[in-house]
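One structure, as structure tokens, below. Some questions next.
All protein chains of the complex are present and in place, except for one that has been dropped.
Note that the chains take the letters A and B in the order they are written out, and that residue 1 is the start of every chain.
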Amino acid sequence: MRRTLAIAWLAARTAVRSRLVIALIGLLAVVVLGLPAVIKGDGTTTGKIKITLQYSLGFSMLILGAATLWAACGSISQEIEGRQIRLVVVKPVQPWHVWVGKWLGLAGIAALLLAVAGCAVYIYLKWHLQPDRTPPEELKIIVTEIMCARQKVWSRSEDVGRAAEQRLRELLQHGTLPQGMTRRKALAALKRQILTERSAVRPGGIKTWHFDPPDKKWPVPADAAGGAVHLRARFFSAFALEKKPISGTWQFLDDEGELRGTLPMDAAPEKLVRLTVPGEFLPPSGPLLVRFVNGSEERSATVIFDTDDGLELLIPAGGFAANLARALVILWCYLALLAALGLTAGALFSFPVATFVAAALLLMALTGNYFAWMSTHGEGDHHHGPAEEPGFLQKIGAQAALAVSVAVRPALAFAPLGKLADGQWIAWRATAQALGILAGVYPGMLLVVGVLGLSRRELAAPP
Amino acid sequence: MSTRGKTASVALVAGAALLWIAGDMNPRLVSRRAEYGLDAGQPLENAPPWVVFTTVVLGGLRGVVTDILWLRVSHLQMRGEYLEIVQLADWITKLNPRCADHWAYHAWNMGFNVAAVMPGAHERWRWIQHAVRLLRDEGLRYAPGEPQLYCELSWLYLFKIGGTADPAHGYYRRRLACEMHALLGGGQRPADADLQKQPGRDAQLRKLNLLPEIMAQMEARFGQLDWRLPETHALYWAWRGQNETRKRAPLVCYRLMYEAAAESVMNGYLDFSPETDGYATRPNPALLPGAMRAYEETLAVYPDESVRVAYSNFLVKAAVRLQGVDQTASRTAFHAWRMLSGPGESAVSYEEFLRTHGRREIE
Partner (left out) sequence: MRDAAAIVELRGLVKVFRDFWRRQKVTAVDGLSLDIYPGEVFGLLGPNGSGKSTTIKIMLGLLHPSAGTVRVFGRPPQSVQAKEKIGYLPEESHLYQYLTARETLDFYGRLFNLGARQRHERIEQLLEMVGLAHAADRPVGEFSKGMARRIGLAQALINDPRLIILDEPTAGLDPIGCRQVKDIILQLARRGRAVLLSSHLLADVEDVCQRIAILYNGHVCAEGRVNDFTQSKEAICITLPALSPAQIEELLESIRQKVGAEPQVQHPRVSLEQCFLRVVQRAEAAALERSGAAAATKLAEYLQSGTASES
């Protein structure tokens, strides 16, 4: 441990000594203080706060990520080129001591800088949200919808498996599956179809969702200062081109069907509808039934709720400061991963090549999903006809993009900034997962590759 | 031959082959870039240093960054999240400041698509203003002389603010009228605003890219226009698109001009009171000659059958609508219609015309 910490201390010292840290602090200050002045929101204070939160930390991550990657690429490779490493490896030090030590040092500096950026953003937001600077009604929205931590509660998922099987049986009685269609694909398509059918509500019709309380009971009814409960819904309508508003009523019932409250709704489709649910609408315990009653034919149209995230309940789960801290931890995990990537590249290649390789791998990881999606969705449309059959090389490329996308998917699953800006609770579990995956598993794999490379490399070979 | 010599020979041949391939592709790339307006051959005029710097430094990577930002716009829009759209549109357009398509698309996206899903008229108006500002304050600055941008602005005023498809169009009209009413010192024209004695008002108008000298030119050309109406603004932008473009103005520019002029004839007189929120329009026959001239000029430049039909329809409508307001104007429209229609309609009398076409108009 002493060896590893000695190398970590040296790595941190080198970063500070190179004035990199000072320059980064200056750059972060410019971003945090200057960005809100130039960023364009949607014209509302709420929008501005959300964007400031997301973009300030986002740009800070961009800067820190680039700096971490660059510093990590140079950490080992430049010591090899400068020959300082020769006096280190002839000591009783394993290659993994060197890698882990440098990783700890760089991750430590990254943590410090990220903490500085996070604190600066927090202080800025607090200053901006003083009553004399923000209108009271906007302040209320910001406090209850952004500067908070709300847990998402989804409704019970509908089991459409049996219905899909039944429908497939009925279809097969009248014919066979089309060529190229497997039973699995057919079932998946039928499930989707049934879900969509069930999510449609005609004029005068009703649809009910069941919500189970997290932690066995619903939160105590609270005022706005303590945290409000919100219902969010996304739906489409038959008035697709005209975008006429949909009229209806939301009813809130307990498990026994007793009505606890109603909320009217007149909202345009294809937009996220937000409703504030008074605390007394929630039952003290047990499931909550949320029912949408569509208006009459004169006032409304058929509504189709989004099958993926048509309805969600947001309940207060904590404070903003702790949420911000958890978000920063996850962001730090990304920086730790970048440090690991850079160190491994630096262990294998010279500094310029390591920077290039690391940047290329990062780009591939970030765009793999996009290219995989593009390759499977193709370019054909009803104006220009079906897409051309992809060539052999294209197929290979598509498979490679898909493989990359699958490999990095766990790493890209965390989206702390989006959640933070949306006032969503970042669970401790998610934070632990991020620590395990982003700061454990992936760096571990990179450690193995880096150490193997460092062991096999002849550190005194002539250039 | 020695190993070194062989290596050098292979390298030379490979280098020559690659150079030939690059040279062969280059003319196609250059023409494509010019076609899409991505050509940065001319220096960016009026652009702040950071925009020029970014476009130069990023070079070919601009396309990649633009794609990423554009994908984010699509992704957010699909999820019903619109907060970042304004900023993303700003970046996308500034990354390719000469590409008129980008400006036009994002303005249209904000002004039509996003505005339409906003729950209240106030929010919708806000998004329409984002669209207008993107084109008026930024697009025209970075891509001057692009007729598409003027046309897009004209379209926004004519069909979004002035059109009837949007349930909140009444709100838009009132807001525009309020703003212009205040800018023009309670009047309806720049002449009412006494701009020479009120330099603040002149500055405010110019800030909105409403140039008093051009407004005066238009009034000389079309007649007394009411600048509180969206049709007048549509006319203004179409006019500027026609006269300030570096290329020949496209047909759509002319169409917007005559349609805006036509609409000004039908509803070019506004009774508006910001105190009582009273808002009522009626025909303005004085603008008929200007509108007719707009159609005729279009036919002269673009002798398209659709333009002739549009002119004919306008004359019919004008003759019918104006007969109760200004007989002279009505008859003028009727005679023009008869001349346009050719010998087949030369025998139709005015009264017969009104009987036939008046019924159709009512239907």
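Definition applied: contacts are C-beta pairs under 8 Å (C-beta built on N, C-alpha and C of every residue); 3 or more make two chains touch, one makes a residue touch a chain.
None of these values were measured; they are calculated from a predicted model.
Engineer: If the full complex is used, which shown chains touch the chain that is missing here?
Structural biologist: The undisplayed chain, in the complete complex, is in contact with A.
Engineer: One chain is left out of this view; which of A:25, A:66 or A:88 touches it in the full complex?
Structural biologist: Answer from the full complex: A:88 touches the omitted chain.
Engineer: Using the definition of touch stated at the top, determine which of A:186, A:200, A:325 or A:459 touches the missing chain.
Structural biologist: Among A:186, A:200, A:325 or A:459, only A:459 touches the chain that is not shown.
Engineer: Please identify, in ascending order, the residues of chain A that touch the omitted chain?
Structural biologist: Touching the chain left out of view, chain A contributes residues 2-3, 5-7, 10, 13-14, 17, 82-84, 86-94, 455, 458-462.
Basically, only the chains that are shown with their structure count from here on.
Engineer: In whole angstrom, how far does the Cα centroid of chain A sit from the Cα centroid of chain B?
Structural biologist: 39
Engineer: Where on chain B is chain A touching in the complex?
Structural biologist: The contact residues of chain B facing chain A are 71, 79-87, 90, 116-119, 126-127, 129-130, 165, 167.
Engineer: Residue numbers of chain A touching chain B in their complex, please.
Structural biologist: So the residues of chain A touching chain B come out as 39-44, 47, 50-51, 54-55, 234, 242-245, 266-272, 370.
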